[in-house]
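A single protein chain has been omitted; all remaining protein chains appear in their positions.
Per-chain residue numbering starts at 1, and chain names A, B and C are given in the order in which the chains are listed.
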């Protein structure tokens, strides 16, 4: 045997910390259109190379190129652009509300809007989503009223969730949006269960779920992969690799030497890695995976490679752990700009229309926020009635909760 | 989008059930010596094909062939043969003891002896093992007294574990054998932790752990893979695919369409798949992985492809769920026979010596069992003193346990 | 009426419900083709097909996660955790998800799950095949916890659990599967066929959750027990000759507080018996409630007879098990006070 030297414990460091220069130059970014697009009926064994690629559609000149370029109408693209812009305007406004004390907490998805928005458009409206806290774009794209979302953020009298949930932990059965859990990754195996139920019922609907790079380390995600494989569940497993989990970079989640899409290989599952800031690419891979699931061909793992451009949440200050300029230097750009430029390149959009839309959305969000605030905000104590605190623990209130409610005198 | 037909829920069935003919013919068994052997410093990315191979060394003529053939002395092989035979004799005797009511429960490793025995020899004596209940061969190979093991099985007055543990849940710090847990797969992340500690201490020892095909579905195994990858822990992760988890076949654990070794790929970890009944191959891959770990090159996942020739445990009757003749038709043979034939082919062993050794071991086991029984057996109630029941819950007994002991009057 | 042991009764409950409701699916480790390591699901896959009773990977959290998702879809999963000792990996999905889903979604999504959990010792299973963790689940709001003590109740309560729209932990004392165990391992085993509650209708019937049963009326002291301990308490009453009123709680949460209060108010004395470890076990809650509700009726301190605060030791399990001797001592002690 070879001789053994002491090695110490390896603890992976990120490429740069505050005060250092962000080092995205080492990032290999393949040109748009360079990755092949297999048929959905492909044997997963024949695409074991794909998890190491990066599927991109929009090229430097804002054109959609290559085999993954989806056949989509300008209308659909404009819907996507609008939903992304609305999502961002909504986020900005809610951040402001948090700063004003109208709510205690907020989570933006800045820079990651294409993930939820393009995926919502690629799925059918009645497919079931099991998201994390950073896919508010799903609700917005599905046309769910931002007024309703705001009322929850403000925990006011119109909050359907009766002030029980943190802001951003939305739930909308009607919109096919599962109640978000504070406990990371639990939704992934639940999505598989929902998909198994749909298969059991011969229901053409499929499930989709989202998990962060950080949260993918949880056992639940492993269970999701395993159960999805075993039962060939009609589910799309989305792993949003925005490269940060609060303060820890993706290497701490196991991404130092490989991609997250590659996790799929060991389960004989297709693993696709996509430029998460490329609306068209995200749309295309999602449609591919959804079609596969719907055709009974089983689950797909999609790694959406993106960058968390903002703080983790309003409780977080990223300048403490990563270079302040990192977001600005992120080479895959901004998903909204990129789609806008594409539409302009197509002759289907213009700076003027963009400005007008921006204004319209900002106004609409401001007006809606005003209305939402009129139903109360957290700091104004316009909470749902205290009695409701004891409801919905069980379908019927057992004696001990009834007595506790009496004890509180409500 | 394509049209969608109802598909139902896929529940994978095994190839054959009781009353049907075992269908191992579909099994692709590559010839011995056909898989390449990379340098331990290989980039894991360059061996992504290996998890789909089956590393075999012993050919049809009982010769060791190919690049994985290890340079081992006949002495070492004879030690291995003896340890495997002793393990089997021990198992047979303990099974008998269970049938006689001397203990309540027993677990054999019949057909899988090469796993623990060859691996124990490929590891250093002070490397730390985190096994499951089917690696008694590790203790036996390391020369741990079977008398001690038997005393535990009988829960008698010489049981070091004071009658607290199920038979077969051994523990021996001295032998580098971690206390076996009844809860499956928990040992895998613990082994990684031990290895991280060793790395932290610049200790040249490494850790090895074993988990079944069935138990590999637990989240703990996912955590073991993740943490081992992130911290490049000096650990060998062994997945013993004996194709059954009590009554469920390996397809239920996610092995229907891929190998278990392939799980490593997604973690940028080498994954090796080895003929688990080929002593030399098991020895070689283990030595390779151990050397890699010791050289600071990180973890390796080994899938030991074998077959659980006996019942799951004495509580189990496999004829209820698999063809009775499956074990007999298993094409990779018996690990003891195969090593014996190899030694004979080398001119280092003979049928006579084998018979003599067999007799010697049977006698030794019988004598030892007799001695062990003289210290008591479960049915004879020769248990450790009742007082000990309250010890070791904590380092120092807190008041409530002292009072409970008094309550019991001991 | 056919005689059934407790496994057969549990099996019959699932059989009855699978036939009545196509939204019920059953899964867990080894429950499919083989019918479960305790054979509780025997024959169900053959009768209802691969999709309705199937094997799962060995991943308790995965089983529960999938069940929560199915429940959100609209199915009614009935899952088995092979041994209570193996429920801990699934705790997060139970506590943070199944138990909380209705509340956090304000009723939009529910978790109508039934989790069958063989529990308890007395079978030489050692520390990881003997535990009684029910107390933990009674601390988790949103869950219901049920433990039957006989075949008739087992079927009726399991049917109610399956029909319940909230997640129910259904603990099955393994020691009772084959017969009503009185706590004396040295005595010949009795079988359910000779017990009145061993007669179990083939057809559908439900026993409501939240209702205790008085299995032995008495005047001197109230014994609160459930599962195996009901039979141990009966033996202790018989052996001591103390006129104990024995309540079989059947459902721990929601508890039948009225039955408890009525009995203790009458007897003025209370002994609580469970097999689980003592500290912070469900007996603590019972003691707290009894003294809260019956303080002025109590003539003696409430006694708890429980498993010791140690792991369940393999070979010493009859010293660990709270048998009729220890229960009898407690009965005498409260009577003397």
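Following the convention adopted for this analysis, contacts are C-beta pairs under 8 Å (C-beta built on N, C-alpha and C of every residue); 3 or more make two chains touch, one makes a residue touch a chain.
Small disclaimer: the values here were computed from a predicted structure and weren't measured.
Judged over the whole assembly, touch between the missing chain and the shown ones holds for A, B, C.
Contact with the chain not shown here comes from a single listed residue; of B:87, B:110, B:135 or B:190, that residue is B:190. From the set A:48, A:93 or A:164, the residue in touch with the chain omitted from the display is A:164, counting the whole complex. Screening A:214, A:234, A:299 or A:335 against the full complex identifies A:214 as the residue touching the chain left out. When you scan B:345, B:393 or B:408 for touch with the missing chain, the hit is B:393.
In the full complex, subunit C makes contact with the omitted chain through residues 61, 85, 88-89, 91-92, 95-96, 100, 103-104, 127-128, 135-136, 138-139, 141-142, 253, 276-277, 279-285, 287-288, 291-292, 295, 298, 300-304, 309-311. For subunit B, the residues in touch with the chain missing from this view are 128, 130, 160-162, 164-165, 169, 171-173, 178-179, 181-183, 186, 188-198, 200-201, 207, 219-220, 222-224, 226-227, 230, 392-395, 398-400. Taking the complete complex into account, residues 8-9, 11, 13, 17, 104-105, 155, 159, 162-166, 169, 181-185, 214-215, 217-220, 245-248, 252-254, 315, 320-321, 378, 383-384, 386, 388-390, 393, 400-401, 404, 408, 410 of subunit A touch the chain not shown.
Methods note: only the chains that are shown with their structure count from here on.
Put simply, the C-alpha centre of subunit A and that of subunit C have 41 angstrom between them. Inter-chain centre distance (subunit B to subunit C, centres taken as mean C-alpha positions): 36 Å. Among all residues of subunit A, those that touch two or more other chains are 196, 200, 219-220, 222-223, 226, 230.
Listed for subunit C are residues 51, 56-57, 59, 61-62, 89, each touching two or more other chains.
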